[in-house]
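Incomplete set of chains, arranged as in the complex.
We call the chains A and B, going by the order they appear; numbering starts again at 1 in every chain.
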Amino acid sequence: MEHAIQPLIDMALQEDIGPGDITTDYLIDEFAKGEAYITAKEDLIVAGFDVAERVFKTLDPCMDIFRSFRDGDEVKNGDIVMEIKGKMRALLKGERTALNFLQRLSGIATHVRSYVNELGETRVRLVDTRKTIPGHRVLEKYAVRVGGAFNHRMALYDGVLIKDNHIAACGGIEKAVSTLRRHVSHLVKIEVEVSDMKELEDALAAKADVIMLDNMNLDQIAEAVKVVGGRALVEVSGSVTRDRLIPLAMAGVDIISSGALTHQARAVDLSMRIR
Amino acid sequence: MEHAIQPLIDMALQEDIGPGDITTDYLIDEFAKGEAYITAKEDLIVAGFDVAERVFKTLDPCMDIFRSFRDGDEVKNGDIVMEIKGKMRALLKGERTALNFLQRLSGIATHVRSYVNELGETRVRLVDTRKTIPGHRVLEKYAVRVGGAFNHRMALYDGVLIKDNHIAACGGIEKAVSTLRRHVSHLVKIEVEVSDMKELEDALAAKADVIMLDNMNLDQIAEAVKVVGGRALVEVSGSVTRDRLIPLAMAGVDIISSGALTHQARAVDLSMRIR
């Protein structure tokens, strides 16, 4: 995650500060020091300490930062999660950007954790999708892991997912799978999206590594799992809500993917105060 | 909005495509053409057509694009909002990024519209805050306007908001306001955050242009509005929920600012299909 996120942080600070913080620059002496602390204003799972820290250190490399928790910890309303000491101007200028990251990432982690808790000890694997805020993919997928779920492919470049349009364009599932098997790296698995039993049989015949059941009901899903019989991993996707998790898991699928893990997460409340 | 968002679009496409879409590049001929349409999967206020269009045109400058609505229109579940014709590879590669923008921005517009409708014909001005996704400030503030609300300052550089830390650091409200009045451009108004009647009096004495009432209850707010008596604009901020809007408006404030307009918005559902 580390140094790849610096451009996003630079973009964010440029966006919020630009030619200058006209309130702070005229009121606060450039050498003045201060201490700030960030407090949770609701119960949450915290995520994003590294990003918040980088925001402040970008503005003042000598900033001292103390974390009272680690990413993934449960934090209670009122808990202080982070203390920051350094130039007062940097504290005031970095506050909003640091909080915007922290609130979004903790929001995702908190949201994901509730799904994970719902699933409990089942062996099913809950994974995210590519439905993330543009430019924030790496961060949001990190927050998903912090929340306790797992990642689907990162992007279009690190995993094959054959959808209906691909199949139509190249003349059938078998053709599509064999073409890709021939061309992509031997470290990349091939997943095929199927919407009925005929396509499922084709995908199995083509020796797909993973099969995604698209918009099937629970009975169809259970049937599909039986047909697959361990010959491929079975993923279910589409309209995954919290209360469908257990039924889906009980239907025997290996993987449940849910865009809601990221795109339905809401920012949680954290605030910063200067001492 | 126009050309300033290209870097974000480039970053988003780089993030999702990077060295290549390994499914599409091996299955779809580079010269193949296709037609796609984007459909609303729930009722929503649409926002972000320009961004979605730029995403596809970045990948294929010759893409033809038809919009059935305009930003701000109410769209029903099932409505086709956009048709796109051009290179099949570009359609498939741009799909997720275009939708991610459209879903987030339409989500904000939809969320904001519900607040605006709640307020109805009251004269109060509902405005956003700086609680936006890092790097997406310009877009999210645009979506707020599409939804029917207004923008507070864009960033730290285009409006003065004096908070408690600024006041403490420079010895009182009067000192802070006069220092800023002297230094900032004569086109910039000065807003002061106050938390009690004493500070309110100080801010009025200092001739603040706008006064922000921080975390006051309705009675205090009504009292404050009376004290101000038109000598400054009155903004109220903090814990603004939808059902507090009318009471706040009736308390006589000029401006209600709400971070929830952006940070509590959820993505709405839109999907793309290839014909």
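One rule holds for everything that comes next: a residue touches a chain if its C-beta (ideal position, glycine included) is under 8 Å from a C-beta of that chain, and two chains touch if they have at least 3 such contacts.
What you see is a predicted model; the values in this text were computed from it and never measured.
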Which total copy number does the whole complex reach if 2 copies are given here?
-> 6
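Here is the rule we use: only the chains that are shown with their structure count from here on.
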Euclidean distance of C-alpha centroids - subunit A vs subunit B, Å | 22
Listed in rising order, the residues of subunit B that touch subunit A in the complex are 7-9, 11-12, 15-24, 26-29, 32, 34, 88, 92-93, 96-97, 99-101, 103-104, 130-138, 155-163, 165-166, 168-170, 176, 179-180, 183-184, 188, 263-264, 266-267, 274
